[in-house]
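Of the protein chains in this complex, one is absent; all others appear in place.
For chain A:
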Amino acid sequence: MTQPAAPASDPIADLSKSPLPTAKTLKMRQSLPFQFTRFLSFNSRIMRMVIKGHH
């Protein structure tokens, strides 16, 4: 296999424009009561899909 003389450096994607979560967002992602409501919400969405979305 032929190798390029000097392989280009890794083309790492520029993520500096991606939004960083705020301290509050990070806290909410771990908050037990809030996450429990998200758990229920996700389960109801997945069940809606099972019931109506499969055809």
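Miscellaneous remarks
The rule we apply is simple: a contact is a pair of C-beta atoms (placed from the backbone, for glycine too) under 8 Å apart; a residue touches a chain by one contact, two chains touch by 3 or more; residues count from 1.
Following the convention adopted for this analysis, contacts and distances are computed from a predicted model.
The listed options are "Phosphate transport system permease protein", "Recombination protein RecR", "dihydrouracil dehydrogenase (NAD(+))" or "Sulfide:quinone reductase", and the UniProt record of the chain not shown names that protein "Sulfide:quinone reductase". What chain A contributes to its contact with the hidden chain is residues 1, 3-4, 7-13, 15-21, 28-32, 35-36, 38-39, 42-43, 45-50, 53-55.
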